[in-house]
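Up next is chain A:
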Amino acid sequence: MGSVRLENVSKRYGDVTAVDDMNLEIDDGEFISLVGPSGCGKSTTLEMISGLTTQSSGSVYIDDEDVTGLPPKDRDIAMVFQNIALFPHMDVFDNMSYGLRIRGTDDEVIERRVDDAVETLQLEGMLDRMPSELSGGQRQRVAIGRAIVRDPEVFLMDEPLANLDAKLRVHMRTELQRIQRKLDVTAIYVTHDQEEAMTMSDRVAIINGGVLQQIAPPLTCYNEPANLFVAGFIGSPSMNFIEGSVTDRRFESETVTVDGVGLEEGSTDAVTLGIRPEDIYPEAAHRNGETAGTVRASVDVIEPIGEKMFVYLVPQGDGHTDDVSADLERDHLLMSVTPDTEIEENEVIDVTFDQSSIHLFDTATGDALVHGLKPEQQPTS
Partner candidate 1 sequence: MSAEDSTTASRVETSTSRSRYRVDRTVLNWLERRSDTQFVYMMLLPVFALLGTMAIWPLLYTGNISLHADNIAGANPVGEFVGLENYVEILTGQANLQRPFFSLSSPFTSAVPVTLIYTVSAVAVETVLGFAMALILNKEFRGRRWARVALILPWAVPIVIQGMIFYLMFQPSIGFAVGPLNDLGLISTTPLANSRDGLFVAVIADIWKQSAFMALLILAGLQSIDRSLYDVAEVAGASRIQQFRTITLPLVLPALLVALLFRTIGALKVYGLVESTAGCNTVPTLSCLVIDLWSGNRYGSAAAVAFIIAALIGVLLLGYLVQIRQQENGGR
Partner candidate 2 sequence: FGGSDDGASVLQLTATNEWQNNSDAIQEALYDAGLSEDIELEMISGGENTDEMQNQYSQWLNSNQEQPDLLAFDSGWTLPFIVREQILSLEGELSDDVIETVRSDYFEQSVNSVTSQDGELYGVPLYPDFPTIQYRKDLVEDAGYDWEQHATDPLSWEQFSHELADVYDQSDVDYGFNWQAASEIQLGCCVFNEFLTSWGGAYFGNPEENLYGPVGDRPVTVDEEPVLESLRMARTFIHGTDAPDTHDDFAGNITSEEAFQWGLSPSMSPFTDRNAVALRNWPYSININGADDALGEDMGVMPMPYGVPEGEGEYPGTGGSIGALGGWNYCVNPNTTQLEDCLEFLEVLTSEQFQRQNFELVGHIPPRPDVLENAGDVPIMGRYLDALSYAGDHTMARPVTEVWDQQVDPVAQEANAALMGDAGVEEAMSSLADRLSDIEAEYSGS
């Protein structure tokens, strides 16, 4: 059994606080992804769970046992390291079988498991290469192999697919899930690839600056981000944010006006409206659902990327000048449409979005206020 629990865990390196008062509860057999910006403390969190680093304060529980002080080898975990860390003096076979050999597993069993892993990892014929004779992606796969040949309680994986190409990633993703299910093992998975986090995990934990922001199933994080950070972080390209204020259930900014906002009357002032690029569409292509108002904007740049097309819009709100260069990012609206949409650069179009896809946040605290402007709906978090 391999439930994992962090209680008020912090880790400080001198002045730097890498992880700050983290509380995390992971059920046995669950697949959790940790995501967050570079340097936010993901690897540090894994290291504390593995026992490689001792937390500065707080406790780590594995299987409801406080494992503080328990050496890594007794925590029964397997780990894929972000820096790969192959043993340079061992060939691929020895690297992969290392953990089993340490435990004195039968040679036969070792060979079988390594063979299985080799097939999964598409590393056939490389067993007696040295790490220095492998490509970057091959090294990373060996590192994964070193972990999956084992049968641990907890899998810790730190960006295990970072160096793999898309096809292989997809393949490895399913394989890792399959293995995780087969071994019925708890998996904690660090990734910077949202698609990975979204498709693989039971729940996603979003961390920022060492602080846990939200932990929830992937779609919840996507549809009901707990705060501005999560909203902006999850989803690529990122959610559009428009700062404004709410007066009498009406959101107003320089460019956008939305009615029927589900906030108590009077709770006005600094509110940020969030809308995802794919939720914006040209007025012309009106879909189902109730639209939340129209924005007139000029098309700045069109970026076609195969299966979709990004359209950078400059809203033509009141008081908005044409001086685009200033504060470019904040003032742009990004719209994602199918490649066959007929739009030209510099054209001025009307775009719209559904009320159901609007998010409102408190600009000051960043906390989410309302997701999907159904007037009757209460804010979730």
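Inclusion criterion for the candidates: all candidates are chains of the complex that A comes from, given by their letters.
In this section, a residue touches a chain if its C-beta (ideal position, glycine included) is under 8 Å from a C-beta of that chain, and two chains touch if they have at least 3 such contacts; residues count from 1.
Keep in mind the model is a prediction, meaning the values are calculated, not measured.
**Student:** If you apply the contact cut-off given up top, which option from 1 or 2 ends up touching chain A in the complex?
**Tutor:** Considering all copies, chain A is touched by candidate 1.
**Student:** Would you tell me which residues of chain A are touching candidate 1 in their complex?
**Tutor:** 54, 69-71, 73-74, 89-91, 93-94, 101-104, 107, 127-130, 133
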